[in-house]
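Excluded from the complex is one protein chain; the other protein chains are retained at their positions.
When the chains are written out, they are named A, B and C in that same order, and each has its own residue count from 1.
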Amino acid sequence: MSKVSSPIPVAILGATGSVGQRFISLLNNHPWFKVAALAASDRSVGQRYADAVRWVLDVPMPESAKNMAIVPASTDAALAKVVFSALHTEIANELEPAFARAGAAVCSNASSYRRGEDVPLLLPEINAEHIQLVKQQRVSKGWSGCIVTNPNCTSTGLTIALKALDNEFGVKKVFATSLQALSGAGYPGVSSLDIMDNIIPNVANGGEEEKVEWEPRKMLGKFAGDKIELADMVFSIHANRVAVIDGHTVCASVQLERPVEPAVAIQALRDYAAPPSARELPSAPRPVIEVREEADRPQPRLDRMAGKGMTTVVGRVRRDPIFDLKFVVLSHNTIRGAAGASIYNAELLVQEGLV
Amino acid sequence: MSKVSSPIPVAILGATGSVGQRFISLLNNHPWFKVAALAASDRSVGQRYADAVRWVLDVPMPESAKNMAIVPASTDAALAKVVFSALHTEIANELEPAFARAGAAVCSNASSYRRGEDVPLLLPEINAEHIQLVKQQRVSKGWSGCIVTNPNCTSTGLTIALKALDNEFGVKKVFATSLQALSGAGYPGVSSLDIMDNIIPNVANGGEEEKVEWEPRKMLGKFAGDKIELADMVFSIHANRVAVIDGHTVCASVQLERPVEPAVAIQALRDYAAPPSARELPSAPRPVIEVREEADRPQPRLDRMAGKGMTTVVGRVRRDPIFDLKFVVLSHNTIRGAAGASIYNAELLVQEGLV
Amino acid sequence: MSKVSSPIPVAILGATGSVGQRFISLLNNHPWFKVAALAASDRSVGQRYADAVRWVLDVPMPESAKNMAIVPASTDAALAKVVFSALHTEIANELEPAFARAGAAVCSNASSYRRGEDVPLLLPEINAEHIQLVKQQRVSKGWSGCIVTNPNCTSTGLTIALKALDNEFGVKKVFATSLQALSGAGYPGVSSLDIMDNIIPNVANGGEEEKVEWEPRKMLGKFAGDKIELADMVFSIHANRVAVIDGHTVCASVQLERPVEPAVAIQALRDYAAPPSARELPSAPRPVIEVREEADRPQPRLDRMAGKGMTTVVGRVRRDPIFDLKFVVLSHNTIRGAAGASIYNAELLVQEGLV
Partner (left out) sequence: MSKVSSPIPVAILGATGSVGQRFISLLNNHPWFKVAALAASDRSVGQRYADAVRWVLDVPMPESAKNMAIVPASTDAALAKVVFSALHTEIANELEPAFARAGAAVCSNASSYRRGEDVPLLLPEINAEHIQLVKQQRVSKGWSGCIVTNPNCTSTGLTIALKALDNEFGVKKVFATSLQALSGAGYPGVSSLDIMDNIIPNVANGGEEEKVEWEPRKMLGKFAGDKIELADMVFSIHANRVAVIDGHTVCASVQLERPVEPAVAIQALRDYAAPPSARELPSAPRPVIEVREEADRPQPRLDRMAGKGMTTVVGRVRRDPIFDLKFVVLSHNTIRGAAGASIYNAELLVQEGLV
């Protein structure tokens, strides 16, 4: 990309956690970004990254990260232009605005500011134009940096599939049940005694359902120059934790304004293309949506790495006896649904000249 | 029970399969029934049961079964008054009517005759009066025996919970997503390579969803003297297989005729009592429905054995943003949903003087 | 048992942990003991047990425990004659002697005092006579109570099988590899992300192997009036954690002083009987050892509940190409290997008039 002549230094906040590890893994050999700082809690500061972390990914730790010394998450330490936040909500509440004030473009995976009126909640392949909200944010907050957020990992795949349908047929109501992977709970996260030979019919004590009932409405909403008008849709979500390592599956039933046959919906899902500004970015999913026609797909173990973990996989598109369509959506929760999401957002910021 | 002065001899068809094993386990020391014949495929005939079977239950094989010689599934071999069928559909199609003609009360777990107009589809705690259809069946078929069926294991728990709500508030529409256990697929059933670190978003190639969209309507329907009028409800089902050994979980959203607060619904679920004729039978669930108020229950591993595996466990009863109520139902699929179901049905037949 | 005219009050220290839960479950309706106090950490003191605990067993919490108020683990609170300790090592180090000094018979599952010269390390079915060491202990420590310990859960089944062989043929050397269940690590214990689609080839950072290389030597040692002479055997142990909920499996190769055919060894295992004083106790395993002859048993899910979880199950007894015999041992790690072990020890204390 001609935009980026020399690597942009980036920092990762919460670098030792499981999402932090994905950031490091995905940023290894990134064409635009270079990891300049790994920040973690006081307990780890000063240690070699390789000594401080319990690495849980099944891809090896990049050599370049091993010997980096962990720094505190303080803004003066950050010469980074882009800051990736894998912080817990309470800490993100405080630190993210501080970094934005100090001039960094904060690309956050935390839920703290997703509902902020001037904060983009962004999936570039569906609502790239919402990024313009950053200008509004800079004015209202007086920041030279900014905060841009990506949605909850369960909202992610569902919203992308809905976007393709909403564009063509109008989405009105959505029932959806999630079967969520363990990595979504972080590390150590879910005890093995709670999930072996078991499922847990709740996530985050109900909080997950609330998020997924609201977040898609913002992302599918209209950008009206200086704010987002929430989409006029209703969601009912049932969230479950299942014994899967990576990959969130969502079973959805959808009511449309202009009902169509499943074959037509499949074509619309396949034909869906990202907005031009989001298409050629390094992390752009290729394709945005893959539709499988086998009777028993998508499956997390077999399909989560589609498009390097950035593609949304849809299957079992069929008629719904109450609404119009039923289908299944799969999305990699720590790539498309977390670290990959923030990186893709950062790429869009760079592309739009906002970094 | 004064009804039964000496043990009633029963036969099990398909005795070596996983449901057959549950029949043997549950009938061990049954107060009314005594296992007189174990029938299985030609390959096993003549062998000791203990030699022919690959026992997969985590309770030991009853001593009394070990030395029984396996017999062919032929009607002349059956002096049994009650025949429990754990046969595959295609074989059940042929054999069950033959046994009924020969005078046996066939209590079937197969799906072959569930839709028969004169065949009861029975869960005694909710529609015990449907058993009277047997009289109609005997007249129309000219049988001295009969066929009585129990529903699909996924229909079972859902329908019991819906009955309690329908009685009080009227059920109109139901969205439900199942997370079904592996034992529902029999043995060897699901390959470990298909389910480790995975889910399969379909069961029986779509057939499961069709069953669960229809069967509750018959069971919740009205017995009109000589036939069942299907309940006027619509169901939309998503079926999934998950890495759980026993216990089907169902997430349901329900629209009611007379909407109520969750607390009122919980009370109705707790207060639900079986019809008098079904209350005191040996296999009657005690209680019919257990409601848990923790945020993360029911869970299959912790709750499937409630009421010796016959109780339906409901949790997370809460408002639904589109319909009226959301909740989670758990039922033991090979006890309440299969072998225990057929045995409970047989007990009702005996009690009603139909054996 | 005529010995016990009225129930003996007992206390459980560490009552909210996973072993503490097993104590409560196994002591429910115990013929001799009555739970008088449930002690846990300060955080829980004063709460109802049902509110303070996260119950992880697949058997329901006894009604009698639900409303008990949790007390601190202080000796004045304990009117209990028998104290069951499910404490962590560091806390057990301090508290167990305090209770013994205060007059309680402490039956401990902790490793703190297993190596104490005057502390019995006890499996009643193999070394009941070691309990006499308590008299020595009382003299040397000036305690009216005492401390009696049970071994590590992995030592347990292995040592019982070895005892039967050692009696008849003399055991000299033992190679053994464990495949240990998750419940052995307590709750929350092992993260699901560490064990799904995985094994961990170490337990307690090597500490488990050290214990299992030493503990059997004490238990198989000779009681020489006032001390134990360690058995003259050598052990080499490899410990692994696997994705099993309950039940430790151990693969063992054994060198004997008087080599025998597998059939003879099987007979010796089957014929093994507990010392008379340990045979009729309420928790005595019946049988002590069960030998399975199938090619693929024992298996944790199918065999761990043999003899209500107190029986040691052995299988695949065959020749070893280097030593003399190879076999597989299975033992329920939280019943025979933890809570059940301490209770069985307490029963022996009562029987011997030491409580």
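Observations on the structure shown:
Here is the rule we use: a contact is a pair of C-beta atoms (placed from the backbone, for glycine too) under 8 Å apart; a residue touches a chain by one contact, two chains touch by 3 or more.
What you see is a predicted model; the values in this text were computed from it and never measured.
For the chain left out of this panel, the touching residue among C:L13, C:A40, C:V82 or C:L179 is C:L179.
Looking at C:S64, C:N202 or C:S277, the residue that reaches the missing chain in the full complex is C:N202.
Of the candidate positions C:V45, C:M61, C:I91 or C:C251, contact with the unshown chain belongs to C:C251.
Think of the hidden chain as still there; on subunit A it touches residues 55-56, 58-60, 196-197, 301-302, 305-306.
Seen across the whole complex, the unshown chain contacts subunit B at 18, 56, 182-183, 187-197, 243, 245. What subunit C contributes to its contact with the hidden chain is residues 173, 175, 177, 179, 196-202, 205-206, 213, 234-236, 238, 240, 242-245, 249, 251, 253, 295-302, 315-316, 320-323, 326, 328.
Rule of thumb we're sticking to: only the chains that are shown with their structure count from here on.
Closest chain to the protein centre (all Cα atoms averaged), using per-chain Cα means: B.
Averaged C-alpha coordinates put the centre of subunit B at 40 Å from the centre of subunit C. Subunit B has its Cα centroid 42 Å from the Cα centroid of subunit A.
Distance between chain centres (mean CA atoms), subunit A to subunit C: 48 Å. Contacts with at least two other chains are made by residues 56, 196-197 of subunit C.
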